[in-house]
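Sharing a structure, written as structure tokens. Questions coming.
All protein chains but one are shown in place.
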Amino acid sequence: MIIRPYGDTLDDGAVQLSFTLPVPDGPKGREAARLFVEKLGFKHVDVVHSTALSSGFSMYVAYGKTETSVDYAAIQVEEATGAKVYTMDEANAVIREKLGRKVVVVGACTGFDAHTVGIDAIMNMKGYNHHFGLERYPELETFNLGAQVPNEKLIDYAVKVNADAILVSQVVTQKDVHIQNMTEFIELLQARGLRERFIVCAGGTRIGNKLAVELGYDGGFGKGSYAEHVATFIIDRLIERKTVH
Amino acid sequence: MIIRPYGDTLDDGAVQLSFTLPVPDGPKGREAARLFVEKLGFKHVDVVHSTALSSGFSMYVAYGKTETSVDYAAIQVEEATGAKVYTMDEANAVIREKLGRKVVVVGACTGFDAHTVGIDAIMNMKGYNHHFGLERYPELETFNLGAQVPNEKLIDYAVKVNADAILVSQVVTQKDVHIQNMTEFIELLQARGLRERFIVCAGGTRIGNKLAVELGYDGGFGKGSYAEHVATFIIDRLIERKTVH
Amino acid sequence: MESKLALSQERIQKARELATSIVGPVLDFVDLHTTVTVERATLRLAGADGADADGVPVPNLVVDQLKGRLEDGALLYYVNALVKTGGTVADLNARIAGGLDVAALPLGDRGTLEAKAAELVETFQRRVKANRAHREAKQKQFEGRNHSPLLYVIVATGNIHEDTKQAVAAAEQGADVVAVIRTTAQSLLDYVPYGATTEGFGGTYATQENFRIMRAALDEVVEREGRYILLTNYASGLCMPEIAAMGALERLDMMLNDSMYGILFRDINMYRTFVDQKFSRMINAFAGIIINTGEDNYLTTSDAVEKAYTVLASQFLNERFAYAAGLPPRLMGLGHAFEMNPTLHNGFLLEVAQAQMAREIFPEAPLKYMPPTKFMTGDIFKGLAMNSMFNFASKLTGQGIHLLGMLTEAIHTPFMMDRFLALDNAKHVMNTMEGLADEIEFRKDGVIANRAKEVLEETVVFLEEIDGVGLMPAIEQGRFADIKRPADLGKGLDGLQKKGPGYFNPFEDFLKAELGL
Partner (left out) sequence: MESKLALSQERIQKARELATSIVGPVLDFVDLHTTVTVERATLRLAGADGADADGVPVPNLVVDQLKGRLEDGALLYYVNALVKTGGTVADLNARIAGGLDVAALPLGDRGTLEAKAAELVETFQRRVKANRAHREAKQKQFEGRNHSPLLYVIVATGNIHEDTKQAVAAAEQGADVVAVIRTTAQSLLDYVPYGATTEGFGGTYATQENFRIMRAALDEVVEREGRYILLTNYASGLCMPEIAAMGALERLDMMLNDSMYGILFRDINMYRTFVDQKFSRMINAFAGIIINTGEDNYLTTSDAVEKAYTVLASQFLNERFAYAAGLPPRLMGLGHAFEMNPTLHNGFLLEVAQAQMAREIFPEAPLKYMPPTKFMTGDIFKGLAMNSMFNFASKLTGQGIHLLGMLTEAIHTPFMMDRFLALDNAKHVMNTMEGLADEIEFRKDGVIANRAKEVLEETVVFLEEIDGVGLMPAIEQGRFADIKRPADLGKGLDGLQKKGPGYFNPFEDFLKAELGL
């Protein structure tokens, strides 16, 4: 199934763009903007707005139509959790039944990243958007170390409390600082021979399952994730491990 | 001089896009959006927002970085008027000096197009944005026929008043109706052997000099044009003709 | 509603009196005349429908056959044919489409014709009353589920089947009113095309079948979303009363319908427009259809600050014409617009003054508030902010029908996404600042109160002027929107017809009686 953007007619390929060019505003700038959009593969390009941002920069709004398409049928997405996500009560019941012990989870926002709201949303009592956090799950024992936590310290803590899962939050992504930091975390675990001991999840606004798995995590959780997603993921993995080992 | 879009660093190639896809909102739709933007030649694509528009349509906001560039130095733009645009007083002086007679201009918004504001902006006393209209120029005799004027009728009128120039306004451009209508106008003139008799200018929000010239007009005037631009153009062309003939 | 502006009731009263005086002579003229489209509308109410092989609609075929005899009323001949041919209305329509000349049939006994016509009126009134009852029942059932003001969006793909998709999506996104914009220049057609259509420029043909298709599509959403969705079209242009008739039959809920729009902005002859307008409004009134008047057009053409009084003056005239056609205030969607230059210092205050003034002068009318359009540019970001301000002003001043501004107004007719963003913005802004209206009072003698007072005063002066010269001469002199329209020029004049002594139109009689006129 080949799909294209839609303005008001199927396959019209209509797209809105806005961008800045490092040239003054004027007819020449507008023509440059038009050509640029054409080069991206658009036809019927309309540069509908231009304005000077300063003497050497100008901004453009353009609409164009393109034949560029994607094959929707061929798209594969792997989310960390599948269609079945346990509610809080289900999660607790499954732990009691299938694992028969409390599950220990340690989490932190690592490196120099000071954003606690994301990890708090997952871990604290209150949760987020009317989704309770892991702390409220009777069958979980949770430790939220807050933000600005060095990778080393998070690992030490996880070892100390004999954690089943470690949750890493990363919100600042500028210059890919999250990738560096997340990679370092995994390398540290590996260096200490601990990678297999924990289920390791990463989360944050710009983090998806794909990226996290690529970086060596078990799962990744982006925007719109709630405690129940991580809980489901952790529980299912623990059950899996139990069955396998 | 090769230029690329600019976000906050030279040549970062940063562009914002928004569009709709004819698929439901969800991870698969977001991945389709990401792939689509990649196919346009972007790297570091971030689909920063998605939302359902209805059960079968979803909208996306994305940012991406591209290496696509344009050669700014090579860009040629031909505006109808060059750097020198006569003020109203200059225009009148030049007419008196170089032509020695009143110049007659007839204008209308043609076809089924009912938008008078554009042609009024150019022709009426009051003008637009503090730029007086042609009617106020003592050396011009102007006839503004308003809107919804059939091409045939506009030509008849121009013949009747022995016009020097005809101004055609076209604002509605949906399904390229302006192109059909503008083309018909030129064909009519040619069929009646009148094309050379008049200076013929087109104008309107989406009309540029390039398009107008392609369609057989002497000049085209888009957004941001004022009476003085057309006046300058007409006067210079008349002087040119006088010199040549 | 408590008054925030403390406008002089005496000046408001004065303006109303002037409007009555201005409109009077026009109504006298109207009462003596009919037009081709009034006749065709009457035929449509009676059931005339269909088209011949060339696409000429049956009502047009009939009226065309009656050249020279129209003063008797076209219905006379249609009913005569019905009686003479003895079949159903549908049979007759088919015969006419097939070539039957109703003018060629000898006229039967007047009493028989009247009786037959009375049957047709009965069928008509049952259908329209059922429509009204259905609308009222649904509105009651889903009371409180619409937004206030009603969120109104347009669809304009040109293809009725695409339009329904867009309309359904919009309704799902929260729209309360969907208007199907007409194709460019349909207002200048002196007939209403027949059947479903898929080709239009910047809009879709208004046809009865298109009305039906859209109504059915929206009715499904009504049940799904639990919200009554109002459907709008244009009873405007050369076929004003016919479209009103179609709307009444197909349960439209609103109609663009202005007493002078066609004259000024479409160069339609003024006699023709005034006659058409009255009949169309009687139909709307009976069908419970809200009219939307076109005052916004004054502001898209002229400066909104300078010419603010033309809006108020037109509202008074439209109100008067509406009363004369039996429309109660709750069906008077008097128009105005948020069209001041966004760079104007304090402009928002003037906008609020205008909107609040309209609200207080026409407290029962579901005012139709139009978004910024003229100063919208390709800068979609600024456009969105302008729309946000408009949404704010509308909620703050308690408008009734709120046309959503599109961030791409200066670019194209709305993409599905544009409409969604507009709805989302209106819901966001209006929800977050809801209640502000009840929180605040305007300073006596402040900018807002003074501006309203000033515009009202200018309006009275203007209406006095018009009253002095008469409405039609005033239009001839270009006193409205700086546009001069000679009384004996303009489109459609040849369709004007003085009623004869034996003019036969039981539908008109019925409507007058129903509406207490």
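First chain written, first letter: the chains are A, B and C, and each begins at residue 1.
As a working rule, contacts are C-beta pairs under 8 Å (C-beta built on N, C-alpha and C of every residue); 3 or more make two chains touch, one makes a residue touch a chain.
Small disclaimer: the values here were computed from a predicted structure and weren't measured.
Peer 1: Can you list the shown chains that the omitted chain is in contact with?
Peer 2: A, B, C
Peer 1: Could you tell me which of C:54, C:441 or C:488 touches the chain that is not displayed?
Peer 2: C:441
Peer 1: Among A:177, A:194, A:211 or A:239, which residue is in touch with the absent chain?
Peer 2: A:177
Peer 1: Which residue among C:118, C:305, C:433 or C:517 touches the omitted chain?
Peer 2: C:433
Peer 1: Which residues does chain A use to touch the chain missing from this display?
Peer 2: Per the touch rule, chain A residues meeting the hidden chain are 18-20, 51, 53-55, 57, 59, 112-114, 116-117, 146, 148, 172, 174-175, 177, 205.
Peer 1: By the contact criterion defined above, which parts of chain B meet the unshown chain? Give residue numbers in ascending order.
Peer 2: Here the touching residues of chain B are 6-9, 14, 16, 18, 46-49, 51, 61, 63.
Peer 1: Considering the whole complex, not just the chains shown, which residues of chain C touch the missing one?
Peer 2: Residues in contact with the chain left out: 342-349, 352, 381-382, 384-386, 388-389, 392, 407, 421, 424-425, 428-429, 431-436, 438-443, 446-448.
The criterion applied here is as follows: only the chains that are shown with their structure count from here on.
Peer 1: Please name the chain that ends up farthest from chain C once chain centres are defined by their CA atoms averaged.
Peer 2: A
Peer 1: Skim through the chains and flag the pair connected by the most C-beta pairs in contact.
Peer 2: A-B
Peer 1: Rounded to a whole Å, what is the gap between the Cα centroids of chain A and chain C?
Peer 2: Using C-alpha averages as centres, the distance is 51 Å.
Peer 1: Any idea how many Å lie between the Cα centroids of chain B and chain C?
Peer 2: 33
Peer 1: Between chain A and chain B, what is the separation of their C-alpha centroids in Å?
Peer 2: So the centroids are 45 Å from each other.
Peer 1: For chain C, write out the residues touching at least two other chains, lowest number first.
Peer 2: 410, 412-413, 415-417
Peer 1: Counting only residues that touch at least two other chains, what does the list for chain A look like?
Peer 2: 6-7, 14, 16, 18, 46
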